[in-house]
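Right, I'll just put the structure down here and ask away after.
For this depiction, one protein chain was excluded, whereas all remaining protein chains were kept in their positions.
A and B are the chain letters, set down in written order, and residue numbers restart from 1 in every chain.
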Amino acid sequence: MKNNNLKGWLYLLPAILFLGAFLVYPLIDVLIYSFEESFNFASQSSTGIGGFNYSYVLHDPYFLKALRNTFILVAVTVPLSTMIALFISVALSSVKKLRELFQTVYFLPYVTNTLAVGLVFMILFKQTPYSDGLINVILGVFGMSPVDFIGGPYWAKMLVLCVYTVWIVMPFKILILTGSLASVDNTYYNAAKVDGTSRFRVFRRITLPMISPTLFYLIITGFIGAFKAYSDAVALFGTQLNAAEMNTIVGYIYDMLYGSSGGYPSYASAAAIILFCIVLTITCINLLVSKKHVHYS
Amino acid sequence: MKVTLQNVTKKYPSRNKKQPSEVIAVKDFSLEIEDGALIGLLGPSGCGKSTTLNLLSGLQKPTEGRIFFGEDDVTDLPAENRGVGLVFQNYALYPHLTVKQNITFPLENRRGKDKLTRKQMDEMALETARLVQIDQLMDRKPSELSGGQQQRVAIARALVKKPRILLLDEPLSNLDARLRLQTREEIRRIQRSTGVTTVFVTHDQDEAMSISDLIVVMKDGVVHQIGKPQEVYDQPADLFVAKFLGTPPINMFDGNVRDGVLYIGEQAVQRQLSLPDGKVDVAIRPEGFTVNNSGAFTCDLDRIEVMGRDISIVSTHPDSLGECIRSIVSADSIKELSGAKVSFDLKPSKVHIFEKDSGKRLY
Partner (left out) sequence: MDFDKIEKTARYKRRALNTLIYVFLGIWALIVLFPFYWMVLTSLKSYGSYNAEWIPKLFTLDLTLENYFSAFTAVPLAKYFLNTVIFTLGTTALMLAVTVLAAFAFSRLEFRGKNLAFTLFLSLMMIPGELVVITNYVTATNLELRNTFTGLILPSVASVFYIYLLKENFSQIPDELYYAAKVDGTGDLKYLFKVMIPICKPTIITVTILKVIECWNSYVWPRLVTDEQAYFLVSNGIQEIRENGFGRDNIPAMMAAVVVISVPLIILFLIFRRRIMAGVARGGMKG
């Protein structure tokens, strides 16, 4: 038996080592960092313990801008992407022909490199001295004057970021939602049909409640994912996100750590923990709200 | 509502791509259902009875033939406009709605001049719930109900909209044995008190026999017999019906008709038949035997199973087509049994003779 105990832990050892060194230890350490004031990277020493790092971060205009950007991104993309994904999934579930082809196509963005495709989006939206870019040409057809979506006004840049984010998160949501829709027992629909229920009412009264746990799962993961947005912004606007006014909270963390304004792991830690708290709060609010509206069978 | 099916056929395209032949689920089905009747569609699984039910409900459309509700041709009418009540095998109660919400669900679909007020809906729901005796459970969720209660809710939901016909798909298959007996009486009672024309599907002959006004025996999409339960049992149209109905199953023998006398082996078991000579299949119901030591039909006694009021005699015969012959006789007969042989008299009404190839009943 004793031998068995040892053996069990021996098999776990590699996992424990990796997880301990790169997940558990850093978690504790980041908390410590965030409270160590004026931490010096070179000498690995600090002047004391306190909340200064948090106060610095919370008063840093770059952080506040990143915070604002992230909140806008979350508020726009999560409801929008979930809603479009729901529409698409419902449409997809109601047809038979070409369904698999559509599903495959819709999933493509998931397996592509965010940075690489972001570059394509950039050239589609960018206005250069040589061309207004395809999107501007299309908008021009509708009588709109060209805008530089990549280097121009704030709202234009935010718009592109939102569009790209929605495009990127859609495959996951469509996949999960079509799976969930397919798992609704067909006899419910037959029962409703025999009772002469309109399509809209079937959707609202049967489909929606039945898939509500999935929908809720997507909203929560969507919130978490959107709060951590970073590489999408880098893909569109380059690594100098502060200069582009398009920084996100995670971008701010990495900038503090490394890059042109880097070298401040304490500030990065404080910012990371603030982000973690925001995500936690939002998730808790979500959970509370869902208790009322989500049907768990 | 009188319901008429006229030469209804349903074909499915073959799933097997190499053999593009069609699968025929229902073939040339004609039936006239009197207003207020309770009809049982009976047959082994895959016989097309569920398809027939779906054709009646409008969830599926027949490939050929017409369906009438009263004088209206509803063949191409979609399910939502047919006004049928359908109770599904697994009940299909909406799990997120309460019993009351489930029952009012069909009523809320009404639009325009048929639109009901909340109060009217509640009244109708309560009335129907009383009918099926679930008015105490209105605020529960389906998951908090027993199987039998769920069944009643499903029936209430089907009845609340005053359907033109009521369809039940294997209504008792998800209930345990005790509830089954109780519920089938209940279905009969509800059907009687509402007077709605009802069609139900089952693979269980007891279920069909006990409550139907008329049963329809089907196999492989073909209707084998339509008739009153006792009629179908006593005068099976063919070999399949004879074999399918009755527990214990009917006993089968190779037989021979010579000069108007039926022989099993060399034993003349029945006389004065107006049948041509030739080989036949003989089927004898278990209750068609009476023990008589000087009887015409002698078998090798295997064992006796005591069941209380009756006894079951298990015997063998060289010309039997089954493994053994099972006869149910009165317990008094046990006194007459001795030795390795048993002799029977046969009740003529319980002996059926079938044509060898077609399976058609000759007598």
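Rule of thumb we're sticking to: a contact is a pair of C-beta atoms (placed from the backbone, for glycine too) under 8 Å apart; a residue touches a chain by one contact, two chains touch by 3 or more.
These numbers come from a predicted model, not from an experiment.
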| item | value |
| --- | --- |
| Hidden partner chain, touching residue among A:Ile49, A:Ala75, A:Ala91 or A:Met144 | A:Ala91 |
| Selected from A:Ile176, A:Val194, A:Ile211 or A:Met246 as touching the chain missing from the view | A:Ile176 |
| Selected residue (touches chain absent from view) among A:Ser55, A:Asn113 or A:Thr281 | A:Asn113 |
| Hidden-chain contact residue, picked from the options A:Asp60, A:Asp132 or A:Glu245 | A:Asp132 |
| Touch with the omitted chain, as defined above, among A:Leu67, A:Val194, A:Val279 or A:Val294 | A:Val279 |
| Hidden partner interface residues of subunit A, rising order | 4-9, 11-12, 14-15, 18-19, 21-27, 29-30, 33, 41, 44, 87-88, 91-92, 94-95, 98, 102-117, 119-121, 123-124, 128, 130-134, 137, 167-170, 172, 175-176, 179, 199, 221, 224-225, 228, 230-231, 234, 238-239, 250, 253-254, 257-258, 265, 268-269, 272-273, 275-276, 279 |
| Footprint left on subunit B by the chain that the document does not show | 72-74, 76-78, 81 |
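As a working rule, only the chains that are shown with their structure count from here on.
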| item | value |
| --- | --- |
| Distance between chain centroids, defined by C-alpha means - subunit A, subunit B (Å) | 58 |
| Residues of subunit B touching subunit A in the complex | 57-59, 78-86, 88, 90, 92, 94-97, 105-106, 108-111, 143, 157, 161 |
| Residue ranges of subunit A in contact with subunit B within the complex | 185, 187-188, 190-198, 201, 205-206, 209-210, 295, 297 |
